[in-house]
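Below is the structure I would like to discuss, written out as structure tokens.
Here the complex is missing a single protein chain, while all its other protein chains stay put.
To keep things simple, chains are lettered A, B and C as they appear, and every chain counts its residues starting from 1.
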Amino acid sequence: MSYLKDEPLDVRTVAHQVVSAERGGVVTFLGAVRNHHAGRAVLRLEYSAYGPMADAEFSQIIAEAESRWPAKVAAEHRVGTLEVGDVAVVVVAAAPHRDAAFDACRYVIEAIKRRVPIWKREYYVDGTVGWVDPTASAGVSF
Amino acid sequence: MSYLKDEPLDVRTVAHQVVSAERGGVVTFLGAVRNHHAGRAVLRLEYSAYGPMADAEFSQIIAEAESRWPAKVAAEHRVGTLEVGDVAVVVVAAAPHRDAAFDACRYVIEAIKRRVPIWKREYYVDGTVGWVDPTASAGVSF
Amino acid sequence: MRIRVLLFARYAELMGQTELGIEVDAPATVRTVLDTLRARAGGAQLPPSPMVARNQVHAQLDTALEDGDEVAVLPPLAGG
Partner (left out) sequence: MRIRVLLFARYAELMGQTELGIEVDAPATVRTVLDTLRARAGGAQLPPSPMVARNQVHAQLDTALEDGDEVAVLPPLAGG
């Protein structure tokens, strides 16, 4: 089983991994492809990953969240070609109380962005193509 | 249109009110009926509300969140009889960036709990019935 | 002046009704209404400072009332 999927993500499938009658508070983060980035109109994009390391990091991040809060967390990230509006990432945290669910969900999405080896190539409406680079002032490298 | 529904809530219907191609970050809070409360096994429960005031508060709370963060928020609360596992409340916040979506979603669910006139009667497996009272040390008043 | 009083949940149970009309002398506040309710059957069990609303907006015990106002006495909220 991998946290990386090359087909459309289904929030309910992810949620079913963690929701239970004991865990009444469920917080979901869903990241979808926006139609603009770095001042350009986005046509579509491609996510690629260093698969085995990405899975190891996902697993580690979720274990960290579950040890820090009384919560269960599930997550999936899309790879391959995505269109505007497609869901790129889903994180679901379920806990008996909402504070733990919010905190665990936020911890996991922040850690995914910081630690999981995934890259995004954007294809713009003007025909240009760029690598998304959160460390660059322009937000993208060509 | 009311924020109160006497039939099962559908997260996707709520989400569709706020998700768009400009708002790529979507945070959802979903509160489901737990199987235990105040040390008792819960069989089912009944939510009742002061309808017109509840709708006015919902509307006000969402307006506050949308003025404070660049986010769009939608919410629904179930009334009537619910079984364990049924969804009692859904809040969806969508924003161009995840921070605003998380903050707006959390603001709205906290404000709902503090300000919206809704009451919860719990029917326990042992045959007792109680009014949920977050201000009481036992969590319930009989 | 005439005030429409709404009771909910546990307070409706205590007083055996969900709605009643009462007459109070002007000037009146929410506290005047609560004192009137406390003299009715079951009203003694209302807490000293319940949450209240005037015309569907959260109010205080010393919120002034006008003829025709609606005062709701709200048990501890348990939504969400």
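The rule is short, and it goes like this: contacts are C-beta pairs under 8 Å (C-beta built on N, C-alpha and C of every residue); 3 or more make two chains touch, one makes a residue touch a chain.
Note that the coordinates shown come from a computational prediction; the quantities given were computed from them, not determined experimentally.
Student: Which displayed chains does the hidden chain touch?
Tutor: Per the touch rule above, the missing chain touches A.
Student: Can you tell me which of A:21, A:63 or A:136 touches the chain that was removed from the display?
Tutor: Looking across A:21, A:63 or A:136, the contact with the absent chain belongs to A:136.
Student: Among A:15, A:62 or A:109, which residue is in contact with the omitted chain in the full complex?
Tutor: A:109
Student: Touching the hidden chain in the complete assembly: which of A:47, A:69, A:102 or A:124 does that?
Tutor: With A:47, A:69, A:102 or A:124 as choices, the missing chain is touched by A:47.
Student: To test your reading of the contact rule: which positions on chain A touch the chain that is missing from view?
Tutor: 31, 47-50, 52-54, 56, 77, 88-89, 109, 112-121, 131-136, 141
Note that in this section only the chains that are shown with their structure count from here on.
Student: Measuring from CA centroids, which chain ends up nearest the centre of the complete protein set?
Tutor: B
Student: Between chain B and chain C, what is the gap in Å from one C-alpha centre to the other?
Tutor: 25
Student: On a C-alpha centroid basis, what's the spacing between chain A and chain C, in Å?
Tutor: A distance of 49 Å separates the two centres.
Student: Find every residue in chain B that makes contact with two or more other chains and list them.
Tutor: Within chain B, the residues that touch at least two other chains are 31, 109.
Student: Which residues belonging to chain C are in contact with no fewer than two other chains?
Tutor: none
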